[in-house]
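A single structure is presented below for examination.
Only one protein chain is missing from this complex, and each of the others stays in its spot.
Lettered A and B in written order, each chain numbered from 1.
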Amino acid sequence: MMILDIKDLTLRFGGLTAVNKVSFGIEEGSIESLIGPNGAGKTSLFNCLTGFYKPQEGDVLFEGKSLLKLRPHKITALGMARTFQNLRLFKNLTVMENVMSGMHCRASSGVAGAILRPPAQRAEEKRIRDVALECMEFVGILDFKNRLAKNLPYGDQRRVEWARALATQPKLLLLDEPAAGLNYDEKMQLIELIRRIRDERKITVFLIEHDMGLVMKVSEKIFVIDYGTKIAEGTAQEVQNNPRVIEAYLGKEEETAV
Amino acid sequence: MSLQEIVIQQLFNGLLLGSFYGLVALGYSMVYGIIRLLNFAHADIYMVGGFCSLSLLTFFGGTFIGNGWLGIIVSMFITMIIVGLLGVVIERVAYKPLREAPRLSLLISALGVSMILYNSAMVVTSGEYRPYKTGLSYEGFSIGSVFITHTQAILIVAAVILMLILHLFITRTMYGKAMRAISMDRDCCRLMGVNVNKIIALTFFVGTALAASAGMMAGVYYGSLHFYMGFVIGIKAFTAAVIGGIGIIPGAMLGGLMLGLLESFGTQIPFIGSAWKDVFSFIILILILIFKPTGLLGKKESERM
Partner (left out) sequence: MKEKQTCLQSASAQTAIKRKNPLAQLIDRLYVLFDDKKVRYGVLAVAVAALIYLPINSSMYITEVMTTFWFNVVVCLGLNIIVGFAGLLSLGYAAFFAVGAYTTGILILHYGISFWLTLPVSVVMAIIAGLAIGAPTLKLRSDYLAIVTLGFGEIIRLAARNMEITGRATGLVGISRPSFFGIAMLRIDHFYYSFLVLAILAIFVSYRLQDSRLGRAWKCIREDEDAAEAMGINVVAVRLLAFIIGSVFGALAGSFMAIKMTAISPESFLFTQSVMILLAVVLGGMGKIPGVILGAFVVVIFPEVFRGIGMYRMLIFGVVLLALMIYRPQGLWPERNT
């Protein structure tokens, strides 16, 4: 079953078409990736899926429900979480507070609850804490829970972002270049983590990535876009041998010869 | 007065009021466009411009230049330069250090500058009205029973000329192009070799000078100045900028004129009256924010992340 269905999605900025009639689906329970050269429109596409951009044409269906009219927070509440290409942590909050923020949409207490603290609110607070602790342990940052996010090394800040996204308890997790800026060891841990997210937590993972090695290792299916248009899809093997993909990355043979 | 005369009279009042709003709104819009700051101090610059020109005009009144049209033109020119430089200094001292700080700090800093300006003016003038004496005559021409002085007509023309010069400056020169480029992507401009600091300073200079000229015109028109005169016009000019689409230069001019006209005709509606003039324009602001927040000339922003 497809958890996410993208149909003829088109996004324009003024005269520039950033995403052009892209269609594909993401299988529930899989790990799939979106690749493409710089400026191919990957992040724009991601932002359409998560409600940050409003595409002009096409549709995005999440479990059969259209996301186009929804604001980003609603989409997250439906069960689709994202991370950002350049880290967007709450820098001056502690790691714990960062991760707890993910539980916001899974809790409901309001003003009265906050002031009077009835048992239901206390139980909810405990649940938020427990989930946050569990997510931090899952990605391995429990040690830093009381530190300010900005004081962590870069690789650990990335982990905070993952934990925060996991805390929203998503069904589908969108990772925007999760390996950017990570060293070799951290990348290996990331591959393992992506697999654990899928296997242990039953979360579908969809990532944009530049690092081909990582993409080829981890993805079960790969979509390639260039100039906003989908040019290929398939397994790592199939995509690697696709002439259009090779052309997009390396240029045409005649051109390179000249 | 016949209906026709009322219309002519209000049209004229509206245009005059609107050109003041427009000139002040331009500075709001330019600064907002380039550093995304609602410059609260801008309205006080208008007031400072008024007082600065008054001092100059009083000084020239005793010389061969006199306080007639020559004196006014010379004072206006010098006022625009002096107050323009004040704008540059304000940017350097109060805004530049905070360019990377949270928006809230920048806003509060602007509020601080505004308070410093108008309270200084209050201390200097002891909070009293100052008459704005010029050597201009009260001659004019009549349309029906509507009397319009030459001064009033010339003020409107002068405002329009200033706006046109600005428009040409923004659209036809390298500096104008650089301003527009910075408002789109500051970091990219820096990488492309644009001297961002210089262009921001220039923007402040131009925007501030225009507000100062409006302050002077208001002095000439109303015949008196007060340290608090910038407060209400600040909100009005912001409204004008929002009506036209904040950050859009022609929008600020259009918005200014529209608000001026709306206000002068609005006061003619029974039950509204001039006591409610300011309430009327505030309601316009709220309505614009609800129904057309991007303004008349604004396009829907595709928010980039």
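Note that in this section a contact is a pair of C-beta atoms (placed from the backbone, for glycine too) under 8 Å apart; a residue touches a chain by one contact, two chains touch by 3 or more.
Not measured: the values here are computed from a predicted model.
Asker: Which chains here would be touched by the one that got left out?
Answerer: Touch partners of the hidden chain, whole complex considered, are A, B.
Asker: With respect to the chain omitted from the figure, which of A:Arg82, A:Lys171 or A:Arg198 is a touching residue?
Answerer: Checking each option in A:Arg82, A:Lys171 or A:Arg198, the one touching the absent chain turns out to be A:Arg82.
Asker: Of A:Glu27, A:Glu63 or A:Glu125, which one is in contact with the hidden chain?
Answerer: Of all options in A:Glu27, A:Glu63 or A:Glu125, contact with the hidden chain holds for A:Glu125.
Asker: From the list B:Leu11, B:Ile65, B:Ile78 or B:Ala94, which touches the chain that is not on show?
Answerer: B:Ala94
Asker: Thinking of the whole complex, not just what is shown, which of B:Thr63, B:Ser105 or B:Ser145 touches the missing chain?
Answerer: Result: among the candidates, B:Ser105 touches the missing chain.
Asker: Which one, A:Met2, A:Leu68 or A:Ala107, makes contact with the chain that was left out?
Answerer: A:Ala107
Asker: Contact with the hidden chain only, please: which chain B residues?
Answerer: Touch with the absent chain occurs at residues 36, 38, 40, 94, 97-98, 101-109, 111-116, 119-120, 122-123, 126-127, 231-232, 234-235, 238-239, 242, 275-276, 278-279, 282, 285-286, 289-290, 293, 305.
Asker: For review purposes, identify every residue of chain A that touches the missing chain, sorted by number.
Answerer: 50, 52, 71-73, 76-77, 81-82, 84, 88-94, 97, 100-102, 104-107, 109-111, 113-115, 117, 121, 124-125, 128, 142-148, 151, 164, 168
Assume only the chains that are shown with their structure count from here on.
Asker: Would you mind pulling out the distance in Å between where the CA atoms of chain A average out and where those of chain B do?
Answerer: Here the centre of chain B sits 46 Å away from the centre of chain A.
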